[in-house]
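Here the structure comes first, spelled out in structure tokens, and everything after it is commentary.
All protein chains of the complex are present and in place, except for one that has been dropped.
Showing chain A:
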Amino acid sequence: TVCGTGSGLGTRVLSLLEEEFPDVCRIVTAVYPSAEDDVITSPYNTVLAMQELTEHADCVLPVENQSLLDILNKIDAMSYGTKLGPGVKRNNCVTSGGSRLSGAQKPFDAMNNIVANLLLNITSSTRFEGSLNMDLNEIAMNLVPFPRLHYLVPSLTPLYSLADVSIPTKRLDQMFSDAFSKDHQLIRANLKHSLFLASALMVRGDVHMSDLRRNIERLRSSLPFVSWNQEGWKTGLCSVPPVGHSHSMLALSNNTCVKATFMELRDSFTKLYKKKAHLHHYLHVDGMEQSIFSEALSSLTGLIEDYHHLDVSKSRLQRDTPRLRIATGSSS
């Protein structure tokens, strides 16, 4: 997170874990700051943490508070809105279990519940049986084509279950469409307008392979994938759905849209850093030097450039790479 403990101590723990258990997959859920965040130095903390995350995590699932709030508002609108129609089952929300705080305070419990649901979905295949298991280390393997480009956009559906029962197949197909809609993403970024490097779909509940395949076929044309990974889908089928739902889906996308998030972050960092605002608080700490700031900034810039490089390739028409020629016995 953006505060000192999460970003600082958290990333130190991350590099210790890497030292002690190098073969164990490290998947980090990281809460990124929103525009009006309480902590003024959050850009510093975030950029410094990001260098650690880029170097020492296998995957990072960035989550933005603003997206969580937007999801909460959407659920509220559905429950209390004037729309005639099905009401939202309160205890089947992705925010269930959390209490709502009133007034200006952010409803952190409800927001944290969304992230908790994310973690439940990622680990569902480890905890329950299914016809196509997807373990944590498979997520890292399939979604990270180049070591530093491991920031995966999470999206969850459904956010809530409706009181009525609509046609099962339609509801199922809707779930797939929702997964790639901005309302369901946990960071604000435009998946469809950027380039997919890879995507994973973890489906839970009464869903068959054929449903999965049908929907991937349906969605493929609207989702641009990088030329060397046109079929870049990793899928998992877990038999047990979350409590209160018949099925659910988690999508994790390695997509160049995160570039925009990182560019915003770099801008807010630079705004403070140029004026050296609040820098002395950091430099007073033993072992902290200014070079650490400039290294972190350059790591972030490098990351943005890597994503940009891939983005640029989007419009280029890629042909098949010429294959190896084998000398054959007989003459041609």
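Just so we're on the same page, a residue touches a chain if its C-beta (ideal position, glycine included) is under 8 Å from a C-beta of that chain, and two chains touch if they have at least 3 such contacts; residues count from 1.
To be clear about the criterion, contacts and distances are computed from a predicted model.
**Q** One chain is missing here; what is its name in UniProt, given the choices "Tubulin delta chain", "serine C-palmitoyltransferase", "Proteasome assembly chaperone 1" or "Helix-loop-helix DNA-binding domain superfamily"?
**A** Not shown, but named in UniProt as "Tubulin delta chain".
**Q** Can you tell me which of A:131, A:181 or A:290 touches the chain that was removed from the display?
**A** Of the candidates A:131, A:181 or A:290, A:131 is in touch with the missing chain.
**Q** Would you mind spotting which of A:142, A:194 or A:299 touches the chain that isn't drawn?
**A** Touches the omitted chain: A:142.
**Q** Name, in rising order, the residues on chain A that touch the hidden chain in the full complex.
**A** For chain A, the residues touching the absent chain are 25, 129, 131-133, 135, 137-138, 140-147, 198, 208-213, 216-217, 227-229, 231-235, 237, 318, 320-321, 323-326, 328, 330, 332.
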